[in-house]
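To start, I am sharing the structure in question, which I have written as structure tokens.
All protein chains but one are shown in place.
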Amino acid sequence: MNKNSSNMMALAPNTSNKRETVCIFGTGDFGRALGHKMIQSGYPVVYGSRSTQISNLIPKDAEVLGHAEAAQKAAIIIIAIQRQHYNFLTPLAEVLRGKVLVDISNNLKLNQYPESNAEHLAQLLPGSKVVKAFNTVSAWALQSGTLDASRQVFVCGDDVEAKQMVMNIVRALGLTPLDKGSLLAAQEIENYPLQLFPMWKFPIFLSLGLTAFFFLYCVVLDIIYTYIYENNDFSFFIAITIPNRVCPVMALILLALVYLPGIFAAIIQLYRGTKYRRFPDWLDKWMLCRKQLGLIALAFASLHVVFTLVTPLRAFASWRTGKGIISQVLNNKTEPLDHTNAWLSDSYLALGILGFFLFVLLGITSLPSVSNNVNWREFRFVQSKLGYLALIFCTAHTLVYGGKWFLSPSAYKWYLPNIYILSLIVPCAVLVVKFVLIFPCVDKPLTQIRQGWERNPKYSK
Amino acid sequence: MNKNSSNMMALAPNTSNKRETVCIFGTGDFGRALGHKMIQSGYPVVYGSRSTQISNLIPKDAEVLGHAEAAQKAAIIIIAIQRQHYNFLTPLAEVLRGKVLVDISNNLKLNQYPESNAEHLAQLLPGSKVVKAFNTVSAWALQSGTLDASRQVFVCGDDVEAKQMVMNIVRALGLTPLDKGSLLAAQEIENYPLQLFPMWKFPIFLSLGLTAFFFLYCVVLDIIYTYIYENNDFSFFIAITIPNRVCPVMALILLALVYLPGIFAAIIQLYRGTKYRRFPDWLDKWMLCRKQLGLIALAFASLHVVFTLVTPLRAFASWRTGKGIISQVLNNKTEPLDHTNAWLSDSYLALGILGFFLFVLLGITSLPSVSNNVNWREFRFVQSKLGYLALIFCTAHTLVYGGKWFLSPSAYKWYLPNIYILSLIVPCAVLVVKFVLIFPCVDKPLTQIRQGWERNPKYSK
Partner (left out) sequence: MNKNSSNMMALAPNTSNKRETVCIFGTGDFGRALGHKMIQSGYPVVYGSRSTQISNLIPKDAEVLGHAEAAQKAAIIIIAIQRQHYNFLTPLAEVLRGKVLVDISNNLKLNQYPESNAEHLAQLLPGSKVVKAFNTVSAWALQSGTLDASRQVFVCGDDVEAKQMVMNIVRALGLTPLDKGSLLAAQEIENYPLQLFPMWKFPIFLSLGLTAFFFLYCVVLDIIYTYIYENNDFSFFIAITIPNRVCPVMALILLALVYLPGIFAAIIQLYRGTKYRRFPDWLDKWMLCRKQLGLIALAFASLHVVFTLVTPLRAFASWRTGKGIISQVLNNKTEPLDHTNAWLSDSYLALGILGFFLFVLLGITSLPSVSNNVNWREFRFVQSKLGYLALIFCTAHTLVYGGKWFLSPSAYKWYLPNIYILSLIVPCAVLVVKFVLIFPCVDKPLTQIRQGWERNPKYSK
């Protein structure tokens, strides 16, 4: 092949560059939407259908034939029918032999069938090459063309060439294929669109549980105790006062729980003297949901901020302010400014503001589009350094706010500590251990271990 | 072809893998920036120019020749000149025959010419294969390499192979080609960079209109009425008090308008007994701008929050607080805490905070990078379930806040209802109808219809 002919090829790309016909079995919503999109991208499309009457819903430029005829026209057949009807494909086994069958089906429930739809199809038609794809794309997204929802198309299959052909189509439609490996991955891919925030489940249940506990704890101490012993009805505290006690406590504890697994991991690595052994399962899972824990903590912190800021608007607050001033007037004296009090009040407000500010920064950098634009070192810097700084500020905020009550007996109604005392346990423990871990004599071996050094190399073999 | 030779090919990819020369007509900003980027990506570049004197602005590694000579060197010619000068290409028709011409031009105004620039070029040079591309990329983005702005390059053209060649170049430059179909799409692609938030136009005009109406309504009732009948000058209410009355009303109405079209759609589908007939045009358009309506509602809600939170900082508020306390003192009595009032005030604040919190969550999940990371079910869950919950909270917030004034005659100055009464009409209607729609006897047929069932199947044919 001489230089010239290569140039010729560039001028007139060979015919294999021409897009090959694609066959679609089924003329439902998704089959029509996909066909429409394919025609737009230059693929000849032929539909396989029971009735070859051309419905006006089917794209104009598509051919409609019987299933067998349609299948013969193309190397790739998209099976846009429901799993229950797969059986009718068995008589077509001979026609479909060697063809690439694209299973795009979804189920209505998680793990509805023992094996995935794609594997079921592969068992029914062992002579065909089954590829799972497109199930995460909605007909609506294809039709509207906006594809605001995910552009990713998960693809899996046992035949590498068949998978390649499907992935080329995916790319041609302006979507991004993501190879998930062999057909065994089909189960996972089929479950994907049925999932409802799987990573959020544990953090949310944990938060709900803790919130309920602290809420009841506060109701008992602040409302029931006051009602019994002081005969005051403060039931309206349920709306704002108590939520505004629970939210900061939850925010602080959850933020500390974000950094706790890292502490455990460091201790385990130091103890084992190697990083080449897997962490216990619970720690792995915990580390994977740190982002979710942190975001829920941020939500609680935000609620705390707003609940606090509305304080002056509450009828209760106006009444209390008025009462205080009137009592001063009636006693005919003006209290001078209490400087210690002014310092304390301004300090904990300022610490809280700075802690919340850093917290929001952490939240913003965890947005996918922001974290995609920073490198690994920058991401670590923000999430680790700034994160610990936020934890320090928030813990200090709580300590300064409640410090004076630590030793006051009125904080221990029914011998139970106030919840802000409870809330300080985990963050203080995390900060103290972290403080120990950054001492050079501990930090140096840890860094070495993390760079691959092993105390007892035999362990890793 | 035996196994061995295939391996050979992998070792030494055939020459067609080498990047073919690209010719660029025109040495303006964009032509230079594109040439520079192409050279960087390994394409030999040759410029076609009137003067073949080499300017120091042209990339060093590029050749500069006359138009005809340059065109002969390449299969792809990028036409980086303005539409007005396309006529000078007609004498080159013979040289350009069979070549791929890439039209990258933009106009200064929407629909400036009857046909798109690319179609005009295709008419001038019927022997060439015209592809529209690159017009949405700016020279600055190409040059700086950051491409912070969109990485998407819309491509269209009648010749599939030509389009493929151009899309390969687009990919090689690190951009994402998006096939928009035949050259008919060129008009749309050329209009794209001239658009100014087309989806936002209707929601913004609607909001401005309603805001102006409610603002005037409030000015009349709160300032003019008070001035005439009570002889009080409250003109300074224009700055904060009235905006803070209009904002929540707008937020609530717009949020309800986000869910209203879904209600209409459900009723229409129930009535027709099929989902296979198109909605009326106005409903389609309305449904497409729900996201925009929701975000504007969120903006109003945020303004309402900030306007409310600054209340204690206003000179008017301090004066009113002082007046209240002083009148208590002068009457020599201390008012006890009004428990009903404390409950009401805390409840509507708490409801408002929770509603706003959910509202902000909805806003965050509508960020493209977040919505791309959730699946369809999760997106629906947040936008529909959490959205309705936000609407319920916000409506309850308004009801509790204003409930006591519903029957008070002072709320009907000049026989006109207060605007918060007006604001409740749409959200209450939406919630009531939605409540009916989730009854099993209504929900079941609706779900069936949405899964494809038809009451009178003949309709869809």
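Chains: A and B, in written order; residue numbering restarts at 1 for each.
Note that a contact is a pair of C-beta atoms (placed from the backbone, for glycine too) under 8 Å apart; a residue touches a chain by one contact, two chains touch by 3 or more.
Just so it is clear, the model here is predicted, and its values are computed rather than measured.
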item	value
Contact with the hidden chain (one of A:T211, A:T226, A:T308 or A:Q448)	A:T308
Among B:Q40, B:N107 or B:N341, the residue in touch with the chain that has been omitted	B:Q40
Which of B:I224, B:I240, B:A265 or B:L283 contacts the chain that the document leaves out	B:I240
Residues from chain B at the interface with the omitted partner, ascending	1, 3, 6-7, 9-13, 17-19, 28-29, 40-42, 55, 57, 136, 138, 148-151, 172-174, 192-197, 233, 235-237, 239-241, 243, 299, 302-303, 306-307, 309-310, 312-316, 318-319, 321-323, 325-327, 329-330, 367-370, 372
Hidden partner interface residues of chain A, rising order	14-16, 18, 20, 75, 98-99, 160-161, 163-165, 176-181, 276, 288, 305, 308-309, 311-312, 321, 324-325, 328-329, 334-335, 337-339, 341-347, 349-350, 353, 356-357, 360-361, 367-379, 381, 452, 460-461
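Convention: only the chains that are shown with their structure count from here on.
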item	value
Centre distance in Å when chain A and chain B are each reduced to the mean of their C-alpha atoms	24
